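Note that this complex is displayed minus one protein chain, with the remaining chains in position.
Then we have chain A:
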Amino acid sequence: MDVYINSTGHYLPGDAVGNESIEDILGLIHGKKSRLKNKILKSNGIVQRHYAINEQQETKISNSDMAATAGIDCINNSYLSPAKIQMLSCATSQGDMILPGFGSMVQAALNLSEIELHTSHGICSSSMMALKVAVNNIKCEDSDNALVVASELTSRLFKHSRYEQLDSNEVDFNAEFLRWMLSDGAGAILLENRPRAMATSIKIDWITSFSHANVLPVCMSVGRAKNEEDKTWQDYQSYADAEKAGALMLRQDVRLLEHIVAIGVQGFLKLIAQGKIIPSKIDHVLCHFSSKYFKSKIFDMLDTASISIPESKWYTNLYQRGNTGCAAIFIMLDEFIKTHDLKAGETIFCMVPESGRFNCAYMHLTVAG
């Protein structure tokens, strides 16, 4: 059974926020401007992004409502009635609720009846895992179609007031780094078991991922304080204690981050060795790199291995739409499909390296005739 992407959609909350206005939204930590901000922004190359919180750090739209809005955008672009959708597969790093699963909340917001439901929990690659579950569901003929939605509302973690709760009163680099990297948004993909003649239909050839959590330490996390080995947020006497200790900060161990390039390229070489990809036959590359800095590192390593893919084939909207975590690859795919005159037979290679604990997901697509 073949599976096709027959529609895509996205939602980015509010107006685009330029670099100079980020602290108007997230607030100043202890009333002081950040000394790191410009350095990190220069390195990641992002010039604007969107936030679901306002200048008073109030949430203007929930994560599940963002997901639902992207889902509706996707359905509105499709040939399918919402009543005919059989499966909903959702991904996020943090739902609005801790429980139940994010998918339940999105289903309710979309008012989809009696569907098969899946929630994928993780960081950037969780959307690809949600997509794979949906693809497999159609492949084994449990469903004829599936709506896959990925959404992120990370700005709530970056409010100045969160940093001001810390007992130590100082914000370390690893806790501040992502404040200048991540922002909010949602993307959606509609899958069906047949192509649509009147729409751009894209066949999913395969999705695969390689996780390295057994060999590398945690790199991006929420739930554990700095220099803590075992104690996690629920192990404190109160949630307030956990927050004061910094266990609820979103952290990136930047020292470990450089592994991401090596594992991304290692997986790429593995796929070549398995005969799944031939670099010269790839027409478009959509890679969710978090930063311009990593793009150049990936290019260098591919060059070294003589498997470089010309830069003209790479597409990204990171600099204009921001890094929206697991939603980014869907938002990218949506904009890519809508802005390109794709021809039957063209191939698209997608790659989502996740630094959480080093999972790297890959997908190969072919434009249907």
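FYI, a residue touches a chain if its C-beta (ideal position, glycine included) is under 8 Å from a C-beta of that chain, and two chains touch if they have at least 3 such contacts; residues count from 1.
Heads up, the rule we're going with is that contacts and distances are computed from a predicted model.
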Absent chain [UniProt protein name; select from "2Fe-2S iron-sulfur cluster binding domain-containing protein", "Nucleoside recognition domain-containing protein", "3-oxoacyl-ACP synthase" or "ABC transporter permease"]: "3-oxoacyl-ACP synthase"
Residue of A:217, A:345 or A:369 in touch with the missing chain, whole complex considered: A:217
Given A:270, A:292 or A:340, the one touching the chain that is not displayed: A:270
Missing-chain contacts mapped onto chain A: 212, 214-217, 262-263, 265-266, 269-270, 272-273, 300-301, 303-307
